[in-house]
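Please see the structure below; I have some questions.
Of the protein chains in this complex, all but one are displayed in their positions.
Each chain carries a letter (A and B) given by its place in the written order, and its residues are counted from 1.
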Amino acid sequence: MIRVFVTGVRLQLLQLMRSGFDISAMLIWPIILASIAFYLLDAKESPHLLFAAALGTAVMMMWAQVIVGAGGALDNQRVFGTLELLVAAPVPLVSTIAPIMIASGAFGIYGLVVTIVWGRLLFGIPVTIDDPFAFVVALLACVIAIGLLGLIAASTFILYRAAFALGVSLQYPVWIVTGLLFPLSLLPAWVGPISWVLAPTWGFRAIKESAFGGSAWPSIGMCVVVSLAYLAVSLVCLAYFERLARDRASFRLA
Amino acid sequence: MPVIEVDDLRRVYRSRTSTFKRGMKEVEALRGVSFSVDAGELFGLLGPNGAGKTTTIKVLTTLLLPTSGKARVLGLDPATQHRELRSRIGYVFGGDRGLYDRLSGLDNLKFFADVYKVPIRDKSRRIGELLDMVGLRGREGERVETYSRGMRQRLHIARGLLHDPEVIFFDEPTIGLDPVGARELRETVAGLRQAGKTILLTTHYMFEADELCQRVAVIAGGRIVAQGKPSELKAAVADRTVIEIETYGVDDRTLDRLRSLDGVASVSFETHDQAQVVLVQAADASLVQPLLGLLDGVTVGKVVSREPTLEDAYVELVREA
Partner (left out) sequence: MRVFFSCGVTSCRALFGWVNPYVFVPILVVYPIAQILFFAYLGRSAGVESDAFFLIGNTFCAASVAAMFGMGQAIGGERRFQTLPLLMASPVNRLVMYTGRALPTVLIGFLVAAIAFVCGAAILDVHVGRNEALALVLALLASCFTCAGLGLCIGSLGLRGRSVGLFADVMAGGLLIVSGANVPLERLPDAVQSLSSIVPLTHGIEAARSVAAGAGLSQIGGLLGKEAGIGAIYMTVGLVLVVLFEREGRRTGAFDRF
């Protein structure tokens, strides 16, 4: 299964890198969102804040790439005609769909590079990383956690008539409740518990803490915890989806 | 012991009649299908569009649960023992879909080799062998989106054989291919049978079933209407003569009159541009004059009498169903 997973991630990244649309979107949108954040937060005259905004924008893009991709993940496989081949394969469906989501999140690292370069060149934002090793680990943990949260979305959205639309609609709400560009203290108290179960919250914290000093390891640990929880839920959801598809002959498996 | 056994298989599809109104529509795609396939046999499932061929294959390849009835492949139940069965069967379907267009042929094969758990030490060798077998060596590095339909179909076959399955299911593999491509594909399928594979092939091309299959089942309206060797099915109409009459403007009443003539087994017609060709299966050619007499008032063109083909047998069987 590890082999299938690694191959799947590699091939999905390859497909994304050959998609003019995805490359352009991951170039343009981080620049736009980061620029808005930089122009607004510039008022606070805190370079650290701007670098944090760059990191926050990168995590936003990871989430966007994953959740919009999630909406179309299983549906795209159906359109390609490969969904039935993946279901008919001897490996569990999770091992072929999870790589798609995680690769989408990993593609967001390209967005991170874009926001940091853009911020450095045009806004003179200082780029200093306190603990580079923890930063890399935090980045990986963030990508995997967000990808696995996207896996739950992929396996449930397919049951909705317009899966792609659901994915698109969940970009901003998650950006809001996970405190990527502004503190959660600005939001009502009931948002707090929601943020704790969402991967971008912990992923962003881990990345920020490794960059600015302070220990990132508890947040990295939380990424691992939520990832395992997401995986367990996804397994249940995918098994349900497969059963439903075989029983109702839906999703063009028949 | 048969490798594939199907016993009274039934499958009902339920769908909503509309988004807003309540009410379900039921379509009985399979109405009690039974057949078996022995080891090393190339078995054909022949029928028109919508007959139930693809539904049958989807049940046997674990993609669809039957409503009732039994099926076994290699002694395993596709409905409940799907995990064990999937690594032992191959599934190839026709058409443009089923491959990742932005990846190369090689990347597609590598991916599916991993998905089908081909051992790492065998992966490269196996891919190489299959590329040679399907004639794609030298083109494997190109993106699938640049492939012709024939090349895609050949890549499909390579993909379906990566894990060296014991049983292979082909679902209309030659559909949409040009005659040369289709012939090459049939040669490949025949070669697999000679290599000892058990093959179930669905098609609506009668000559394909006649050429390739050792036994054929004709399916129409979700039921098997005839089973046997192609020669046996042809024998059912062998004692007949087929009289083809080209007409312009024949109506149903006239066709009924033709059917009522003694010695006429069946009457059907095809439309070609503005002309119709009435096909009469009769006891012998002596009925030509009486038939023409009944067509008085109808413009008649060419009249030909010939021996029946498997297609005539098939048309007759499907029509009766």
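Criterion: contacts are C-beta pairs under 8 Å (C-beta built on N, C-alpha and C of every residue); 3 or more make two chains touch, one makes a residue touch a chain.
The model shown is predicted, which means the values in this text are computed figures rather than measured ones.
**Student:** When the whole complex is taken into account, which chains on show are touched by the absent chain?
**Tutor:** Among the chains that are shown, those touched by the missing chain are A.
**Student:** Of the residues A:S24, A:T128 or A:S215, which one touches the chain left out of the display?
**Tutor:** A:S24
**Student:** Using the document's definition of touch, tell me which of A:V94, A:V114, A:A134 or A:L181 contacts the absent chain.
**Tutor:** A:L181
**Student:** To test your reading of the contact rule: which positions on chain A touch the chain that is missing from view?
**Tutor:** 20-21, 24-25, 28-29, 32, 35-37, 39-44, 160-162, 165-166, 168-169, 171-173, 175-176, 181-183, 186-187
Convention: only the chains that are shown with their structure count from here on.
**Student:** Would you mind writing out the residues of chain B in touch with chain A in their complex?
**Tutor:** Listed in rising order, the residues are 11, 13-14, 54-55, 58, 61-65, 83, 86-87, 91, 93, 95-103, 107, 110-112, 114-117, 120, 159, 163.
**Student:** For the complex, give me every residue of chain A touching chain B.
**Tutor:** Going by the criterion above, the answer is residues 3-4, 7-8, 11, 14-15, 18-19, 79-82, 84-91, 96, 246-249, 253-254.
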